[in-house]
Each structure stands twice: as structure tokens, then as C-alpha cells.
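Removed from the display is one protein chain of the complex; every other protein chain stays in position.
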Amino acid sequence: MFKKILVANRGEIALRVINTCRDMGVKTVAVYSDADKKAMHVLAADEAVYLGPSEPSQSYLHMDKIIDAAKTTGAEAIHPGYGFLAENSEFVEKCEQQSVVFIGPPAKVIKDLGDKITSRKIMVNSGVPVTPGLTSTEADADVMIVEAEKVGYPVLIKATAGGGGKGIRIVNSSEEMADACSAASREAVNAFGNGEIYLEKFFTKARHIEFQVLADKFGNTIHLLERECSVQRRHQKIIEETPSSVLTPALREEMGKAAVTAARASGYVNAGTVEFLLDENNNFYFLEVNTRLQVEHPVTEMITGVDLVRLQLEIAYGQELTISQEDIAGRGHSIECRIYAEDPENDFFPSPGTITFLKEPTGPGIRNDCGVYSGFEVPVDYDPILSKLIVHAQTREHAINKMIKALKSYIVLGVKTPIDFLIDVLQSEPFVQGEVFTDFIETHFSDWKPDMSDADLARIAFVVDEMCSNRKAKRVASAEDAIPTPWQTLGNWRQGG
Amino acid sequence: MFKKILVANRGEIALRVINTCRDMGVKTVAVYSDADKKAMHVLAADEAVYLGPSEPSQSYLHMDKIIDAAKTTGAEAIHPGYGFLAENSEFVEKCEQQSVVFIGPPAKVIKDLGDKITSRKIMVNSGVPVTPGLTSTEADADVMIVEAEKVGYPVLIKATAGGGGKGIRIVNSSEEMADACSAASREAVNAFGNGEIYLEKFFTKARHIEFQVLADKFGNTIHLLERECSVQRRHQKIIEETPSSVLTPALREEMGKAAVTAARASGYVNAGTVEFLLDENNNFYFLEVNTRLQVEHPVTEMITGVDLVRLQLEIAYGQELTISQEDIAGRGHSIECRIYAEDPENDFFPSPGTITFLKEPTGPGIRNDCGVYSGFEVPVDYDPILSKLIVHAQTREHAINKMIKALKSYIVLGVKTPIDFLIDVLQSEPFVQGEVFTDFIETHFSDWKPDMSDADLARIAFVVDEMCSNRKAKRVASAEDAIPTPWQTLGNWRQGG
Amino acid sequence: MEYRLKINEETLPVEVENDEEEKFTAVIGKNAFDVSYTTVNDHCIHLSVNGQGVNVYVSDQGDGKIIAIKGKSYFVQDADLLEQNKTRKKGPGSDLTEVTPPMPAVVIAVAVGEGDVVEKGQAVVIVSAMKMETTLVAPFNGTVQKVNVAEGDKVMPGDILVDIEKNEPEEEILS
Partner (left out) sequence: MEYRLKINEETLPVEVENDEEEKFTAVIGKNAFDVSYTTVNDHCIHLSVNGQGVNVYVSDQGDGKIIAIKGKSYFVQDADLLEQNKTRKKGPGSDLTEVTPPMPAVVIAVAVGEGDVVEKGQAVVIVSAMKMETTLVAPFNGTVQKVNVAEGDKVMPGDILVDIEKNEPEEEILS
């Protein structure tokens, strides 16, 4: 196995990777920017290399600096986590040139699957169902109209180089087509330097269901069951679970086979995720392949009992998979909630700042992959994820109750989080019934306001805290041995005052 | 299900029970003594009832006060945890008289199995192998000698009412018999008010292997696989694991069946543990039944995926078991380490005091059932257990490495703990090889001393802390807004100074 | 002892009676609560209110306290203190023309220069926090007096990024 690897990421996912490395006896090198000098991944790694200013382009996206850091410290491989350079085929090529192992798929696979038309073609050729629509780019709005009538409105006009919701338009009738095409194309040019667009059917009532796949360098490819990720805000997942409450064993087997076929057809190696849409009639359609570890990978680990990061390292090192498809069986039910620094009352607006107090939930069946600590200043420069909270229980009902309990005991002071929002979602009738589609939050929670039922208790707590503060002050005044006093708390007071 | 139950215990096991109740939506009532006013189980429960002075006889062992607390708060049932009143048949009878459900076996079962001769007779009659020896008491040393020659020396002379290692003598030859019998009998009179003794074969090289059993009120009785608990200090388990590295599938099935037979034969209801000795030739012998939840129950939960406390409540409420023997399968490997407030360098002497800082290990596959927190004063009055740390991984090797990693990141300052000792045990060759017998610690670690290899680092840390303290002091002197200062830290400084 | 405590827009009086060692009665509106408490650490207090136990977590933010209870957060302010501060801070020259970010952020683009005439709602600065961009607009018609930031600057809520002089007569503000 590798003696030492570099983790080219930050926050909870860097910690997640370091955690498994520590289990395996693999030494770790962290990298960090100005904003992250005291970040938890820096504190947790065996070594840490400073990259530069906080701007991602000067630090976590700076390919040469990162590869240099690996060479300097003698790290044999780089784990990219998710985001940043995880799906950048140029970076993978640079790693290959510099003889540093990239823990992920080969550059060509990332490139092929990153292009929507290429990936749709691969799937069509290998018999994996794709969303109805074009498998080539199209510049003529009239041709688009013909295709739209074939698949039926509404349709999506999408940039082939797309991502992050940019270069996308929903079209409900032929009259809107010409304008939508030129708008989408223009946006795509601005965002990706490539204005090519194509057309897909748009499903108004669909579930997002994805399959975890694993492939080694010896042609062994397996899937590790599904994850249902339909609860999304701003097109970003916020609650994920497995198993899905709508998959029958037969449908699960069929979709799993399609996922393995998709991986094989693209020459996949290492861990990846094949995303599908499932419509109301239980027809499934290939959406895309995420060529990296997903934020939601822990729910799969909980029910299958495997460590995906360990398997990523083993595959990258050139080992053959030690598990086969028959070894994979789900046990119990697992749910993940993403804890972001954001304000659910205000359109999930980011909420950076200093975490004045943090208390993580603990207990049997509770896992919190956390990247922050009390006193840490959450920087404005990066993704607002603080942690992912995962529970595992025997049934979906038990898992929901365990998650609600865990959220109620998760204390994050100083930045806003969606903890109270998530509790309300998990307690809501449609979620409990499993009636979960990608429009779930718009449909049921668009005008959500926090419940104020414990306002009296909050007022009483205020009074008690005032009483304690007075007592604290008195004690300080009378205590001669008050020195030294913790600078941490001092810092908070200053910042608050 | 019960609406509300009372937890007649303290520390980590009270927390463990409250945790599952919270999952299930069952309200909890804690009870506490003077020493435990700020104990974590009091902070975690929905209600708390004060019992009295710290002495156990005036609080946690005071049956009437506890039953009164249940009646006053409207708790329908009492969970006894382990220790205190958990195996007290008189308490169970009192609960029955007062129409409070006792979450555990019926009084008669506890009484029968608590008496060594009665329980040996039950097992012999139902065909469960017991350690060779007598199944009745014997007052005549000459008869003992005849029996000893039948089973072969060495033998044990044991008090029938025994427990806690009292009233026991090892006898190596007939010359020692008379003295040993009178000594054991005398000690038994003093300790239990009953001088009756009997004889058993003594196994010098044996493993302690126990099976978790569950039985409902409808005659369904199953086992949940084994736990190996051979690593003991002062006759108390300190490391437990499952599966055992020496059990073949055939032997596991045979012992599991014997455990179920033992439970059935004694009319068992609720969760219990059948303990066996396994000798070097893989012959197993019934030792005793523990008629309660065991400290080491979590390793079983980790590999089987069930919540034993939930099942205890369901059984006590009168529900039928929803799992059958066929549903029980072990997955992966789990190890538990007990974290006591004790000094491994000084014969595991208790080490009460104030916990000045606590940092629990976290991460995938790590569970810490903890009953203390930073700032808590560990009382001198009770068992020194602080927490039980459990890991779960795919293989024994992975689990050992994960446990070592978890222990290295477990910080308990202010009281002594066996954390460094446990790390050395887990890293030792005989443990890694699974060569673990009940004399493990005496054989391999009797003259253990902590490793001092990071003494230079410790000296550097001292210097850095001095530098920071000076800076802290300066800051306080210059900061006008230093008030209020945390009284918690202040308290620690006073105590330390 | 009486407090007037504000949560969101609702200010209620809280009367404290029979204040003993770690015990008192709180009267809020028509409801009386028997309270006892234990301090666990700087940020955690265990309350028993009418016999029901609950752990509350407190972070003092200076202008109020964040109180977290069972997964929900409340921002509680002392209404009396708020009024004092308002009186103190208010007065002539108080700035009603702020272009300030809603969160700590980084300036991505500055769309105006000094002397530019801007209309109400016109984009003046774009900031970004945690990969989310926000456009800050002119609060009224006016003229840019000064641009206080440049691309790449880190800015905080309350920082005035651009000074804009209102085109309406100044008397209106003072009156």
C-alpha cells in the first residue's frame, strides 16, 4: 500500500479521507490556504503544505503547487476528495506526467463522462436508457422543435459542457424555443467558453436515484446499491438515503445492472456514481456519471459495511477488488443530512463566520463527518458545508427518528445552519410517506419559517444566562488566580462585543 | 409502547438506555444522588428525581425510593442497567407488587440463576455441559478429595452464593484441600452469610466466551452470536470482541444452541448472556447466566445491526420478537475497550477526580458510549467506568487498527485511564494473533510500564504551553472586556493550583 | 426583577420572582414557570422548567444571545438595552444610504465609479460568499461619492462599500 498520500482538499471530506488513511497506516499530507491555517484538516494530517492565498485559483485549484507539494513531501498519490480538482482531467494528466498516482478514474474517462453528448452516446451505444432527446449538439431551433414534439413538452435545452445549473432552459411550447436556445447558448459561452447545446425531455415529477459503482484495473466492476437524493435546495442535495423506498428488488437489480454496464462502457476504474432519473411510472433514465467520491457516500457505507475510501486506495494502488457483487447486501436504513453554514429562512443564503460553540451529536448508529470545531472561523471563500450527519438503523422509520434526535442534539452557535429546517422536513408527512421528488422543497417548504414554540423557554434561558454572567463577573473580580484566562473565549467575546 | 420509563442507574449505561428511549419516543426519568447532581444522565433525561446521599445504599440501591420515583413521575417501567439492582430478585418482586414493569427477567429466573448450584442443576438436567465437578454443596473435605481426583487437579472450591471473586480457592493437591475448604467457607460466611461450598475443575488455559440471548414472553428464544471476553484485569473484562477468532461455524452453532437451551431451561425472558469457558481442546462448559444487559453488549449490536435496548423494551412491553434465529448474521468485526478512571501502572487502582478536558474519538465505525464530560467530577462512590469505546470494521485486523487510532485520539485529562495500556495490548503480538486466554494480562503485561518514546515532544509541548500561558496572561491584563470569564476554567485552575 | 425580551418582532415582559440559589419563578404573560438550573459549561445550561429537563445552549453576540433549544435557534434581545443603544447611536448624520453586504463576502466586481449617477436598484457591487454571488444595488437615485472597495477585498456586514449621495434635498433626511 502507499506509504504516504496527499489530500488535495479541505474541510469534512479531507478529514474523511485522512480518517481512513489513519486506519490503514497511510501517512497524510494536507494542503492549505491562508484562510485555512487553523483548519481541521491541517491539524489532523501528519504533514501540511502551505499553498498560497485563499482564492481557490491560488491554492486548492492550483495544479502545479499541489503536485509540487506531493513531490516535495514524497507523497505517492493524491486523493482529490470532491469539488476542486476532483473531476479535472487536465490535473489527472499532469499527475500521470509527474508519476504521482491520482486516486480516481483515468483522465480519458473523466473527459468523456464530463461531456454530456459523449457520455449520452456511450450509454446509448451500450443499451443504457438515457432521457429521451438528442445525442448530438444542435444549433437550429427548428430542429429542436421537431425533436421536442417527438419527446413531448416540457423539454430542457442544455449546454453540452454544462454544470452548476448554468446554460439550462425549460421550454414548455414551440413558441419559447428560439429564445430559449439563444439564451442557453449565450449563457454557456459565458460560463464554459462553449455555446453548444442539445435537447432532453424534462420530467416534472421525478426522483433522483443514483448507484455507487466500483471498478478495479482488472475488469471487475460492481455496484453497491442505490442512494435516493431527491430532496434538493438550489439544485443541491440536502438529504440522501438508502435504500430508496420505491425500488422493488427487481427494479433495483435492473438499475444496478445498467449502472455496471454504464461503468464498463466508459472504461471506468475506481469509485464512481451513475445518476438516474426515475419517473412516476418507474422508468429510469441515465443522467450522468460523477467521476469521484460523492458527499453522500457514507449512507452506502453504513448499509453495506464497506469503507469506500479504503477501496479507492486499494484500487488506485493496483489491487484487485476483494469483494464481488454477491458479497454486497444492504442492511438496515441510512440517512444523511448535510449541515451547511447557511440560512434556510433566507433562501439558504451562505452564513460564514466564527463557530462560537459546537457540540456534535453522538450515540449508537450516529456518524458525523465534521470539518470544523469550536472557535474555527468558517471562511467565505469555499463551499459552506460544515459536516455531514449520518444515521443508521434497522428500518426507515427508526432512521428518521434517530436523525431527528441527532439533529436536536447538534449545537452549532455563531453561524446559521439548516438544522431546524431539516427537523421539520424529516417530520413532514410527505417525507415520512416517502413521497419525495426533486421539487420536494419548492412544493412543501418554499415559505418555511422556523417554529417558535419554545420562545418562552428561550426567554427563560436568556434570564438564566444573565444571572450566570453576573456571577461569573463577580468571581473574576474576587479571584486572584484568574490568570491565565483562555484566549479562545476572550477572542469570542471581543468578536461578539 | 411505554410512554415513560425510569432508568435506575447512572453513568454511561444510563445514557445508553436514555439514547434508545429518545430514538423510540419514550420519555425518561433519571434518578440521582448527591454526587451526581451534575451527572450526564441527569442532564440527558426528560425528568430527574433526587434519591439521597451518595452512598449507594441510600440512593441507587434504595429500592423503595426508586419505586416511589417511578410512581410519582408516572413511569410505567424501570430499566436497571447493569450493576446496582439489575440482578436483585427482591427488587423485581417489589416492582411486580407495585405494578411497575421491570425491564428484565422474572424474579424467579434471577433467583435460580444467581445460585450456582441451582443453575448448574438446571443445565445438567437439560444437557448443557457444565464444568466437571459437583452439582450439590459438600461440607466434607474427604468427599471433595474424591471428587477432585475424578475431575483431576487443579480444582476450584467455590461458594454457592459467590460473586466478586470471594469465597474461592484454587486447590492443586489433596494436601491443600482441608485448609482450602475451611478458608473458602469462612470467607463465604463473612461475605454472603452462607458458607456452603462446592467443587469445580479449574482450567488454567481457557477462553471466556459468552452468547447473547433474547427471549420473549411467547416462547421465542434466540441467540445473537458470541462475544470473546478473555482479556481481564482483576477478574474484570477490559477488552471484548466478536466474532471470536477460534470459533468454527460448527462450534459456534453448537454453543449457540447450548445457550438457547440454557435460556429455555431456566424459563428466561428478556435479554441475557450465557457465559462459557472454552478449553484448549475446544470443549466448552457452562459458567453462569448474567440476567441483564452486559457492559459489552455493543459489540453484538455492531455486527448484528440490532438495538438490544430497544428489544428489551419491546419484550418487556409484551411484544413478540420480530426477528428469528435465521435473521441473525454477523457482519464484520467489532471490539470494545472499557475506559475506566484507573491507573494501569499501579495495579489498575481507581483514579477519581475532575475531568479537566475530554475529547471523544469520532469517525466512521467508531462509537463511544460515554457518561462523563469536561468539567465533571468523577465521584469516588461508584464504579470507575467512564465510557466504553467500540469500533466496527470489515475484518479483525482493520478493527484492531481502528481501535488503536481511536484510542490515540481519545483525550481524558484530570484522571488516569488505561488508554496507553490498551494501545500496547492491542499492538502486542499475542493479541494480534488471537492468542488470548483469561490469564492474558498476568502473563504478558504484569510488569507493564508506559512507553516514554515521545518524552521530547512532551517537553516541547510544556514549553509551548508556557509561552501561550504568558501570552494569555498578558492579554488578560490588557483586555478591558475580559469580563465575564468562564467559571468552568477558573474552577479548574483553582483546583489545580 | 423584570426583563423585556424580544424574539423576532415580539417583545414580552419576563418577571423573575422568588430568586433563590439556582431556582426562581418566571412569569411570562399569564404563564408562570418554576425554573431551576445547573450550569454545565460556558455555553450550556441545564434547565428544569415545571419539572421537565432541557439543555439550552447560549452564545452571547453582544447585541443579543443566540439560544439553541432542541435543534431550534432563537435570537433573544434585551428590549430595554436595545432602546438605550438606539437613542445613543441615532442622531443627525445617521447613515441611511448604505451599500453593505448581507454576509461576510469577497468583492467580485465593482460596477460603478466615483461621480457616477445611479438609479435606485442599479447594480453597484457584486460580492460572493461560499460560491454564491449576490448583487448589491443602489438604495435610491443618487451620485456615487466614493468607492471604498476593490475587487478581491474581504467585506463584512456593516462595511459601507460605496458612498452614495441621495439626489433628493438633504433636509428630508434631517427632518
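By written order: A, B and C. Residues from 1 in each chain.
What we mean here is this: a contact is a pair of C-beta atoms (placed from the backbone, for glycine too) under 8 Å apart; a residue touches a chain by one contact, two chains touch by 3 or more.
All figures in this text were calculated on a predicted structure; none of them were measured in a lab.
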Contact set (omitted chain vs shown chains) is A, B
Of the residues B:A86, B:I419 or B:V436, I need the one that contacts the missing chain.
B:I419
Touch as defined at the start, partner being the missing chain; which of B:M1, B:V146, B:I411 or B:V432 qualifies?
B:I411
Pick from B:G167, B:P364 or B:P384: which residue touches the chain that isn't shown?
B:P384
Can you list, in ascending order, the chain B residues touching the missing chain?
55, 341-342, 346, 349-353, 356-357, 359, 380-384, 407-414, 416, 419-420, 423, 450-452, 454-469, 489, 492-493, 496-497
Residues in chain A touching the chain absent from view:
37-38, 42-48, 373-375, 486-489
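Just so we're on the same page, only the chains that are shown with their structure count from here on.
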Far-end chain from chain A, centres as C-alpha averages:
B
Counting only Cα atoms for the centres, state how far chain B is from chain C in Å.
51
With chain centres defined as C-alpha means, what is the inter-centre distance between chain A and chain C in Å?
31
Interface hub residues of chain C, defined as touching at least two other chains
39, 42
Multi-partner residues in chain A (2 or more other chains touched) are 468-469, 489, 493, 497
